Structure formats: C-alpha cells, structure tokens
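Okay, here's the structure, questions in a sec.
The complex is shown incomplete by one protein chain, all other protein chains being positioned as in the whole.
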Amino acid sequence: MFRYIVRRLLQMILTFFGATFVVFALMFANQDDPIQALAGEKPVSDNVRAVLTERYHLDESFPVQYWYYMKGLLTGDLGRSMAGRDIGEMLSGAWPVTLKLSALAIVVAALIAITAGVWSAIRRGGFFDNSTLLMTLLLLAVPIVVLAPVAQLVFAMELRWFPATTTARAGLYDLLLPAVVLACSVMATQLRVTRTSVVENLRADYVRTARAKGLTPRRVTWVHVLRNSLIPVITLIGVDLGMLMSGAIIVEEVFNIPGVGFNLARGIRAEDGPLVVGFVSVLVVVFLVVNLVVDLLYAALDPRIRYE
Amino acid sequence: MSDTRSRSLAGDAWTDLRHNKIFWASGVLVALILLMAVVPSLFTSADPAVCTLANQNQGPSSTAWFGYDFQGCDVFARTVYGTRDSLEVGLLSTLLAGVLGLIVGMAAGWFGGVVDAVLSRLTDIMLGVPLLLAAVVFSGRLSSPFEDGVFAVTLTLGLLTWTAAARVMRSAVITAKSQDYVAAARMLGAGPARLVFRHVLPNSIASFIVVITILLGTNIAAEATLSYLGAGLGGDAISWGLQIAEARNYARIAASPLVWPSVFLAVTVLAFIMLGDAIRDAFDPKLR
Amino acid sequence: MSDVVLQTRSLVKHFKSRDGAVRAVDGVDLQLRRGETLGVVGESGCGKSTLAKLLVGLEKPTSGAIAVRGQDMVRLKGGDLRRARRNIQMVMQDPYTSLNPRMTVGDIIGEPFEIHSDVVPKGKRRQAVQDLLDTVGLNPDHAGRYPHQFSGGQRQRIGIARALALKPEILVCDEPVSALDVSIQAQVINLLERLQDDFGLSYIFIAHDLSVVRHIADRVAVMYLGKIVEQGHDVAIYDQPTHPYTQALISAVPVPDPRLRGRRDQIVLEGDVPSPADPPSGCRFRTRCWKSQHVCGEQEPVLQIRERSPHPSACHFAEVRRVR
Partner (left out) sequence: MTDIKGQVDALPGTDPRAPLLQINDLHVEFHTRDGVAKAVNGASFWLNPGETLAILGESGCGKSVTAQAIMGILETPPAHITQGEVRYRGVDLLKLPEAQRRKVRANRIAMIFQDALSALNPVYSVGFQLAELFRVHRGMSRGDARKRAVELLDQVRIPGAKSRVHDYPHQFSGGMRQRVMIAMALALDPEVLIADEPTTALDVTVQAQIMGLLAELRRERNMGLVLITHDMGVVADVADRISVMYAGRVVEEAPVYDIYARPGHPYTRALLESIPRLDLKGQQLSVIQGLPPALTDIPAGCAFHPRCRYAKDPCRQDPAPPAYSIAPHRTARCHFFREVLGE
C-alpha cells in the first residue's frame, strides 16, 4: 500500500510538471505578438510596450519565461490579467460557486449512472435496459454547447421551472438545472461503464458462489457485485472531472454563474492570455490532485492493489 | 463445422454487421452527411453568405425551410454548408490523432521497457490536461482573429486527442504480443516486421477502430464547443458552434436558428457513435 | 556420443522481479538422443515450461549452454542461428491461443516456408502444406479454414503440422495434451508416437500428467524448483524411485483401479511449493521432506548415482521405495 502511494505521488509530480509545461508551451507557441494581443486592436506605444515586456518577461528566453511561470504557479502568484486584476484573487472569488456546481453535478451523475447502470445490467435486454441505452446514446450525441442553451430555453425561459441565471451566492436549487446539464456530459459514459462492468461481474464465478451460499439476489448484487463493478467506474469519475471542467466553462457562461468557468469563458472571448493560462494551470493542478485521490480510493476498493 | 465456407473473424463481423439495423441506419446517415459536406449545393440552392437584414428572424418558409437568423441569413443553407468545416476538422483531426495514437500505442506496447515508460508517462501528461482547457489555450483564435481557424483547430484537436487511441492500442498490442501464436512465429524465426504486421497488428486493430470512430464524433462536438467559445473557427468559416453561439442570444425571439444547427450537430455525432457501437458489437459480441 | 542431438550444460534462467531473482531454471543438465523421448515432469512453478522456452530460443539463458548437434545455440548468431533453430521446434500447450485467429490454417502451416524461403520453392508450398495436413490426419481441403472452425484436438494437430514444417529433428512438446479431453488426448498421443517412428524425431515431452509421460517417455527427468532431482529410464523412475519428491509425486497420482484403493503406499506432502524467488538452502525439497536432516540444509545434494540409487538422484538419503 505504502509503495503504491509513493509510486502514485511520484507519478503525479512528474505529470504535474509535464502538464503545466504542456500548457505553457502551448501558450508560448501560440503567441506571435502577445502585446498586440493584450492590447487588442489599439496601437501600442513604445513606452507601454516596454512596461508590458518587463512585466511579462517577454524579452527572456523560453526556459527563463517558463521558470517565472512555474515560480508564480508554485507560490500562488498568478500575476495580473490584461484588465489589470489579480488573477489569484479572481480565482479565489470564483471557485466556491464552481465547487458547489461541480460537486452537485458529480453527485447527480454518479447517483443516476450507478443506479441505472446496475438496473439495466440486471435486466439486460429488457425495456429499462433498452431505453437507458437509447438515452445514453442521445446524451453522448448532444454536446453541452447544444444542451445548455436548449435546456435554458426550455426549462428556465419557457417553462420557468428554474431560474435562468444565478449569482455568486446561488443556492443548491438555483444550481440544479446547470448541474444536471453538466452531469449529462459525463453521465452517459459512467452509466455504460457501470452497466458493462456489472454485466461482466454478474458472470463471474464468485457470483455463482454467492448464489450457492443461499444469499438473496439483492445481497449478491449490492454487496458482492457492486463493489467489484465500481472499481472501473471510480477511475472514470476522476477522469471525467476534466470533462466537467470543460463543460463548466459552457454551462457557467450560458447560465451566467460567476464561477471559474464563467471567468475563463470571458477571458477567452476577451483574448486575455495571462488570465486563460493562469486559470487553466490551476485547473490542471486540481484535476491531477483529484485523480490522485481517486487512485487512492481505488486501492481502498481493491485489495489486490493494496497488497501488491 | 457443418458449413464448408471458411469464415474469418472479420468475415463473421461483417455477417453480423449486415444484419444490424443500427449499422445500416448510422451508415446511411454518415453517407448522407459526407455527401452534404462534399456537395452542399445538392441540398440547397441558397448561398449561405448572402444575408439580407430584411429577412431578420423570419420564420420557416418554402424558400428557407428553417427560416432566417438574426443577420438575415438562410438557416438551412448555413446549416448545410456548416457540415463541411465541421467534418473537415473532425475527419482531419481524427486522422492525425489516429496516426499519432497508433504509432505511440504500438511502440509502447511492442517495445515495452523504457520506451513504454516514456510514452506512457507522455500519455499520462497529455491526459493530465483536460482537452478543452488545453484547446482554448492553444487554438489559433487567441492570437489570430482573422483566419477561419480550420488548420489551427484541426491541429489542436489532433495533437490533444490521440491519448485514448494510444492507450487502447497499447493494451491491445500487449495482449496480442503475449499470445502463444506470436511466440510460435518467433520460434519459427519470424522477424519483427512479420511479427508486428502479420500477427500483432491484425489482432489488436479492432478496438482501435472503434475508439477512432467514436473519437470522430467527439471531435466534431469539440470543434463546435471551441467555436462556440470563440476559440475555434472564425472569420468566414461556417460552423454549427458559431451558429449556436449567435442564435443563443435571440433564442426567445427565434428558436429555429438555435435548434437546427443543434439538431444537425447532434445527429452527426450520434451517427458516428452508433457506427462505432455497431462495429464494437460485431467484433466483440459477448458484451451485448 | 554422435547420436546425442540435444544437450544442455548448467542451464540457468533467472527472472528479475521486485523480490529479487526468480530462479526459474537453476542449473539443468540433460541429454537427448536421436529417436528418444525424454519426459520432464514436475508441478507448476518447477521451471519445466521455462526450460522448454529456453530450448527453443524463446528465452535467453542467464548462463549455461544449449548444444543442438554439437552447435552451441547460445553463441550462434544471424543466419547460422536461424538455420540451427529449424532443427528444434515446439508444440504448445494451449491449442486455442497458439494459432493466429486471423490467419487461415494453410497460412499458419505455410508460414515457416515463408520465413525460411529456401526450404520449399514457392510453387510447391501449397502442396507441402496439404501434405502436412494429411500427415497429421486432417483433411487437406480444409487449408482455407480458420482456426476457430476446428475442435481443440484438431487445432493441436495444426500446431503439430506447423512444428513439423521445417523437418526438425527435435520437438519440444510443452504439455501438448493437458488442455484436451481424455478421449482426444489418446488421439494426439498416438499421432505423436506415429510421427516419431515415421520421421525419427526426438522428443522433449513436458507434462504434469505422470501417466501420460510414463506411456510415451523412454527416460524421465523430475524437476523441483528449477532443478532436476532425479533422472533415469522410465522403469527406474516409476518403479524404483529413490528421491523422496519423486516418491511423493508418483504416490499422489490416483490410479484408475478401485481394487488398489487403500492398498497403495500413499505419501501426502504437507504444505506448498516454496517461492522460486527464495528457495530453501541446501536441498530445495527439505522443507516438505520427511527425511530431512541437518545436512540437507547445509549441503546441496548433487544429481548423481548413489550407493542406494542405481540412477542419478539428488538426495543425500536416496533409497529405492516402491510406491505403487
């Protein structure tokens, strides 16, 4: 177990440096004239140019710039956005509502995906199974850019069941519609993986043993099969966080939720390079940490890993 | 054993596919979409670039089946013409991702050891950056607002989405490599090229094809998402994502400019995912 | 000694693992003569399958030598090695995984000719494949079929045909019948015996089923934890075993004759085989042996003819005991 944790930690550190390097390199490769980009379409005076060059270390070589970037990231100093605001402060102001939104989305997605997945696996080939299969197909096919505006139009504007937009202090109910939309982006794969995994496990020999022990079908499914089946699903939930982050950009933008994604979307529209890179870097770190936690959870579920 | 015809696994899969309604439905859809991308003028005589503000937000009519949008452009024409850029980005980026994934996955799986360790870490790193986040940083629109962005978005998606294909290929190659028939060929003195192309590749390609088919769908969706955010196609490009982004603000006044590109996008993605599903079922019937 | 076709000297294979070296094969000397069958028996983990892979070149030995007709296979390189390897082929255990499912049977059996293109000229390969199918008792017209259209026993015949394609002198059979049902086993064993007579083949026959080995083998080597503990003619091993492990192994095999029930000298061993990554000092069998004494932990017994063992036995206290 200890060995496993240490190995995963070392791996994460490596991935952290690699991933942030990728983000930085992408940005670096992408800029022809970052100052002009910063200023938009206005002409830039030499004076301003000099100040900006100084502030963003633009005259330095790639490794030196990368060094400044890493130093900033590790000390929590993300610099200033094009509009002159402190990116760190913007983030700390934005994250609570995003956290609430994504936590809600994860719970909604996992609850529905796991229960429906187990059910359709047990009744495979039945009506419920076929309709969930159809539903997952539709969910997979409808990207969040389609789902979010349409859901807003139908459920918030026309039917008025939910508020169309929210504030930073949104309650759980206010966030429910965007959270469900967000959940939809990951629910289908989670459901399918759960179903496949349960189907496979229902065929396993140990299920036969459990039945031969005279256990009720309910106990066989929810005690014996479920824990084995959850192992791949848990991993997926970690990976899906990336999908959720991407989805949050759209959902927060559509529903006007002033969270991380909302700011990021505005940054993208405003072509605010420092803001985008700063936000993305932090999100990447969060993603990696969550996946580390997921891997540890994995070990808790599967003794074969714990005792390897 | 009763029939004397010889049946290969691929042959079996094909027999299976021929009887699969989902395969035919998605196949016909894909063919139709491809046709629409290649010769859009077959489907509409209207010019998508000709917009008259006088037609602003007009409802559907016999000349413009889906009505006109806020700019007074023919929604149907724009939606049909939008197929081309969407598919171009989807196909080319998937091709790029497929080639990268195939090479990386095969190399990691076949050579193992240090090569595998390095390539697997690289894959991990790429997976450590969620697709859309990396794409918004990289994609051309951040710095060059005046091009149509097809090349930039294709490159971005291609470079960022090979990981899934590589992982699948790697594990398939590792499984195939350790099979006894590979050992048997090696024992006969077969060289690495024969082992890889005659024994390992044919036995590991099926799951790769499935992943690629599904990736095609998701990359088309990713393009729309990027375009929607303003980090994808732009300039004079026509994209479903752009259409959705524009139409959203006027959705309560005119829903059709929002709905139709959405439907086309969803149907396209659906067609490719269903095709991938059907192929998977044919190659791996035990999981049905 | 000119009729010795295969000889190994101090053959060693260690695998690296996290817990140190796994000593899969740890100093094996054996000889195989022309037309002879050497049976290798032992329980899982004793190293018999690794030995087979070493012999046919699927694994590289850590040390030691393998001589085929006097040529050291470990030192040969390039074309010489390829030519030398033709002489020693293998029949694998699992008829389901040893044939490429995407190739027709004709392609599978013909593949050796494509790799060694000088053996059979291109125009005659089709005929050669059909002859091979006929030799192993399959319908030559079925060359166009795929492996999954055949039963386990038929697939094992395909594997044998492939191994025979290059006209080797030596066949290493690694558990060739253990995946098959009893009635099919007999068919394959008969085929192997017939081929041996027809082509003058020499067999290394590796199996865990002692009665099959007794039927087919002229000489038998018993392996335990990477070493040969006893070696001799089949009669010597089965009727006058001198190593305690051999005795326990033979006595544990059930005899298909209910009249012998309760009248056999049965030795039931305690415990499991120790890990080959950390074998016991001295004699490796001492942890499960009822004869074990102080000297067994101190001094490793050499495989040799002893005072009370007329054939080579690696036990300080070797002594004939009839166990059945």
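As written, the chain order gives the labels A, B and C, with residue 1 at the start of each chain.
Throughout what follows, a residue touches a chain if its C-beta (ideal position, glycine included) is under 8 Å from a C-beta of that chain, and two chains touch if they have at least 3 such contacts.
Computed from a predicted model, the values in this text were never measured in an experiment.
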item: Contacting the left-out chain in the complete assembly, out of A:P63, A:G84 or A:G214; value: A:G214
item: Hidden-chain contact residue, picked from the options C:D3, C:D181 or C:E298; value: C:D181
item: Residue of C:S17, C:S63, C:Q127 or C:Q266 touching the missing chain in the full complex; value: C:Q266
item: Which of C:S63, C:S151 or C:Q299 contacts the chain that the document leaves out; value: C:S151
item: Touching residues (missing chain, whole complex) on chain C; value: 43-44, 151, 153, 181-187, 189-190, 193, 208, 210-212, 214-216, 234, 238, 248-249, 251-261, 266, 268-269, 272-273
item: Touching residues (missing chain, whole complex) on chain A; value: 204-206, 208-216, 219, 224, 227-228, 231, 301-304, 307
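Quick note on the criterion: only the chains that are shown with their structure count from here on.
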item: Chain pair, most C-beta pairs within the contact cut-off; value: A-B
item: For chain A paired with chain B, centre-to-centre distance based on mean C-alpha positions, whole Å; value: 21
item: Where chain B and chain C are represented by their mean Cα positions, the distance between them in whole Å; value: 51
item: Centroid spacing, where centroids are CA-atom means, of chain A and chain C in whole angstrom; value: 55
item: Junction residues of chain B - those touching two or more other chains; value: none
item: Chain C - residues contacting chain B, complex; value: 53, 56-58, 82, 85-86, 89-90, 92-94, 97-104, 111-112, 115-116, 144-146, 148-151, 159, 162, 166
item: Complex contact set, residues of chain B against chain A; value: 121-122, 124-134, 136-138, 140-145, 217, 221-222, 224-225, 228-231, 241, 244-245, 248, 251-252, 255, 258-259, 262, 265-267, 269-270, 273-274, 277, 287
item: Chain C-facing residues of chain B, complex; value: 1, 6-10, 179-181, 183-191, 194, 198-199, 202-203
